[in-house]
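In this view, the complex is presented without one of its protein chains, the others remaining in place.
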Amino acid sequence: MSKRRVIPGFGMSLGFSITWLSLIILIPLAALFIKAAGLGWEEWRELLGSPQVIAAAKLTFGASAAAATVSAVLGLLVTWVLVRYEFPGRRLLDAMIDLPFALPTAVAGITLCAIYAPNGWLGEILASLGIQAAYNWLGVFIALTFIGFPFVVRTLQPVMADMGKEIEEAAATLGAGRWTVFRRVVFPLLVPALITGFTLAFARAIGEYGSVIFISGNLPMKTEILPHLIIIQLEQYNYEAAAAIATGMLVVSFSLLFLINLLQRRIDWQNR
Amino acid sequence: MSISIQSIRKTFGSYTALEDISLEIPNGSLTALLGPSGSGKTTLLRIVAGLEFADPGSGKILFHGEDVSEISTGKRGVGFVFQHYALFRHMTVAENIAFGLSVLPSGKRPSKHEIRDRVKELLGLVKLEGLDKRRPHELSGGQRQRVALARALAIRPKVLLLDEPFGALDAQVRKDLRRWLRQFHDEIGLTTIFVTHDQEEALELADEVVVMRNARIEQIGSPQAVYDTPRSPFVYEFLGNVNKLTDTSGSHQYIRPHEVEIRFAAECDPSTDELGTIQHLFSAGPVASLSIRLDNGSFLDVEISRKILDEMCLDQKDRIAVKVRS
Partner (left out) sequence: MSVRNVTAESAPVRWLLISAAIGVLGLFLLLPLAAVFVEALRKGWEVFLASLHDEAALSAVKLTLMAALVSVPLNTLFGISAAWAITKFRFKGRSLLLALIDLPFAVSPVIAGLVFVLLFGAKGWFGPWLSEHDIKIIFAFPGIIIATIFITFPFVARELIPLMESQGSDQEEAAVTLGARGWQIFWRVTLPNIKWGLLYGVLLCNARAMGEFGAVSVVSGHIRGKTNTLPLHIEVLYNEYQFSAAFACATLLALLALFTLGIKSVVEQLSGHSSSAKH
């Protein structure tokens, strides 16, 4: 690496970026970890081992994993149709995929509630079938799927669009039927992107707050998510407990992203 | 297996890719579809493979007298090698080659053992022994090309179709592989069609050359026939370098650089010769090429052997006589 750079502005742009990053992100996050590090082993056990936290953790991670899985399936279907087929309204739907990114979470939250609450648009129909879709696990799952599936679509879309027809034609000339081509050739090539999309959806779901708290109903021990527990602890000025829960969540999220990154590198065949 | 293409027509919307194409390809021959891009050669190859279908009601494709026009590509028994190989990059070389056998319905599928033996045999055939566990991105261009070929051959195809088989390779690899493919074809004797835009490749490799242009066939014949007796100015110009001379009446005459005879200006025979000046002279290698500016203003490329050049002691700016009429 040479010290002399042709394009100007290296010192200034890097300096400003790192300063801003440190002030806004790194130092505040460090404050959280320092706070958490000050807790003893017993305190950790007490704070994270309470039945309320365990119930919330089960709900948060369980519903997030389920929602990310369903997002992956729905995302694959939607991406396939958007990339492969021409039909009226395709462009509009394609543009709309990002709606869950752009729509404020509080708006999403009250809207999903209006749809799935027992007296809501679909909730009423579901209720007549004996299905309750709000203020329970299912409601949380629906909200997290709404938030998650655009991640899958947007990671799959470029990969699918770049795949090209040749490879499928090659499989067809060798005698493979459509389903075999998908199962043995197309799908394996989509797996890395699918895993990335799943992980992004999962990580986002773990921390999601606004779109969930309305439809979850926040019933203690039943439908409380971890972020909501943090808020409860903060309202009681119990900073230690809030920091402990937050640290636990971040550790899980970060290690998840890190693991997936490793896995991704191992199965990345695209490095031709 | 002979291939018979009978009045095939193909349009994409308002664009005509093939206009009433008929062609007979004898069993065991190596045929080149030669033409510039957009001439329809790749479309024709894809129709033979069953990757595209001719316009409804236009014509038929027969394999050994049997109409295959309605048969899907996977059941036609064609081996197709794609321009960019289209190897499955998540599979090893061996898995790529075995793919066609492993997707056969369970009744017809060979046992795992048989498949392994066949893969080994094919790796030997394409001279890639020991690379079975590699993945496509770990291979060179030429190696990938041969994996693609082995994969196509694994299903024991009745015809072999290659789309621009050397298009993506370096010049040297290209030459080696070309020679190897010719030898390979002679050994296994499979009816083979390949598409190319490189006239040198077509002339050197093929038994028969089909020159295409603007969705039509311009000429069919042996390499020698299409080179020596081109049927149209297009074929003349497309196959090798050629000088285009316009005489006073405005009609054109074509003459290849190596067909031009030269002599000293003093020996000029006005009935057949034109006088000119050597503008540029390039003499590295066994053949020397001269760029001559004729006195009537036109330029002429001439190729003569180094020996003649040295004997005549020619140099730039020398005056010279060129025989252009017989």
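For reference, chains read A and B in written order, and residue numbers begin at 1 within each chain.
In this text, a contact is a pair of C-beta atoms (placed from the backbone, for glycine too) under 8 Å apart; a residue touches a chain by one contact, two chains touch by 3 or more.
For clarity, every value in this text was computed on a predicted model and none was experimentally measured.
Student: Just to verify: which one of A:Leu14, A:Ala161 or A:Met221 makes contact with the chain not shown?
Tutor: Residue touching the absent chain, from the options given: A:Leu14.
Student: On chain B, what residues meet the omitted chain?
Tutor: 11-13, 50-53, 56, 72-73
Student: Which chain A residues touch the hidden chain?
Tutor: 1, 5-10, 12-14, 16-18, 20-21, 24-26, 28-29, 31-32, 35, 74, 77-78, 80-82, 84-85, 87, 89, 91, 93, 95-112, 114-115, 121-122, 145-146, 149, 165, 168-169, 172, 178, 181, 200, 203-204, 206-210, 214, 226-228, 230-231, 234, 237, 239, 242-243, 246, 249-250, 253-254, 257
Going forward, only the chains that are shown with their structure count from here on.
Student: Which integer distance in Å separates the CA centroid of chain A from that of chain B?
Tutor: Each chain's C-alpha centroid was found; their separation is 53 Å.
Student: Would you mind writing out the residues of chain B in touch with chain A in their complex?
Tutor: Residue positions touching the partner: 49-51, 72-75, 78-80, 82-84, 86-90, 99-100, 103-104, 135-137, 148, 151-152, 154-155.
Student: What part of chain A is in contact with chain B in the complex they form?
Tutor: 164, 166-167, 169-177, 180, 184-185, 188-189, 269-272
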